[in-house]
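Only one protein chain is missing from this complex, and each of the others stays in its spot.
Take a look at chain A:
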Amino acid sequence: MESPELIKNLQARVKELENELKCLKSSNSAAKPAAERRGKIAEMSSEVVDSNPYSRLMALKRMGIVDNYERIRDFTVAIVGIGGVGSVTAEMLTRCGIGKLILFDYDKVELANMNRLFFQPHQAGMSKVDAAVNTLQDINPDVCIEAHNYNITTMANFDHFKNCLKNGNLKTDGQVDLVLCCVDNFEARMTVNIVCNEICQTWFESGVSENAVSGHIQLVKPGETACFACAPPLVVATQIDEKTLKREGVCAASLPTTMGIVAGFLVQSALKYLLGFGKVSAYLGYNALEDFFPTMALQPNPQCDDRYCLEQQASYQKRLSEMPPEPVKEAKEEEQITHEENDWDIQLVADDAASEETAEVTPTLAPGLRQAYTLPAERTVCAGAEESVETTEQSLDELMAQMKGL
């Protein structure tokens, strides 16, 4: 191992240990002493007594919903983003007795977050991950929780983040079982997407619209279903005309209801996926104004921008071809997204809706869904458009100096 990398890893480890220590200290000194926490429970029991926190969950077995509920303890789930959706997601999984949670966020709890669930006013100023670890361990000390307080989209943390997903499994030290993306921005979603494509990690994307009245979850199995880069993000169409949507003075609105509902959908789907019951939709939308829940299947795009996505598509096709041909897939009622090629000329900086509609690929979507935006089929500059940079003889240092000297 090269020494700069070694130092970086050591620094990251020190940071982790510091976090752990901080958690321990704060849980010892917080209003509730750690002594009040119940002891760990070695094995999940289905005995119905007041003191068994798992009796109602284990009842799922007796009712024939889940074959083997206690398997929940074998699973490791990473949650990226511990905000309005992620924190509630973490709480639900903790109450379900998940084996291990790995939490990522770099934000602090603020009073402005109190319109959402989970965090409490006395936690204001704490990092979201530290505050979450305290509360979650109080709720269920059986869950192993690892937390990382950093931004996954920067170079400094990217490799560490990837290694956490690659080696964080409680049982195997290998990949985690599932990643749940609960972030509020495109950059972090794309980062989760690229990492999961690289390591072939199944994950769920989730989101709530900035006007708080719609949301969605999406299952991404690299190579098998569309990844987040395969097409522009899908959004649930609400009847609000985008042009009349007032955004003056605020970035985003939020409701505890919509966030709680999306977190509920997310964890429900995660449980179904992990424990193998029911059907998991590739895409599930929620339109709060119309009480409408569109679902659809999403095929990967053979022209996806991410090369790891293409690699995973090839290896999935290979796996498929090697499989015995027995299980005929049930007829899908859901509509399939199609990525038709087109060779229309695309305006360079098209900005008005009219040109978008006439000039670009519009895939077939389930009713009630639309794409956040459209992309030109071929991203080439039209002749005569804006000029590109010329090849320069100057070195980077010279250019930096020139910029400084302006």
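As a working rule, contacts are C-beta pairs under 8 Å (C-beta built on N, C-alpha and C of every residue); 3 or more make two chains touch, one makes a residue touch a chain; residues count from 1.
To be clear about the criterion, contacts and distances are computed from a predicted model.
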item	value
Options "Vacuolar fusion protein MON1 homolog", "Dynactin subunit 4", "Ubiquitin-fold modifier-conjugating enzyme 1" or "DNA primase large subunit": UniProt name of the undisplayed chain	"Ubiquitin-fold modifier-conjugating enzyme 1"
Residue of A:154, A:303, A:317 or A:364 in touch with the missing chain, whole complex considered	A:154
Touching the absent chain when the full complex is considered, from A:129, A:147, A:180 or A:194	A:194
Residues belonging to chain A that touch the chain removed from view	107-108, 151, 153-155, 158, 184-187, 190-191, 194, 229, 232, 242, 247, 249-251, 305, 346, 348-352, 372-376, 379, 381, 386-390, 392, 394, 396, 399-400, 402-404, 406
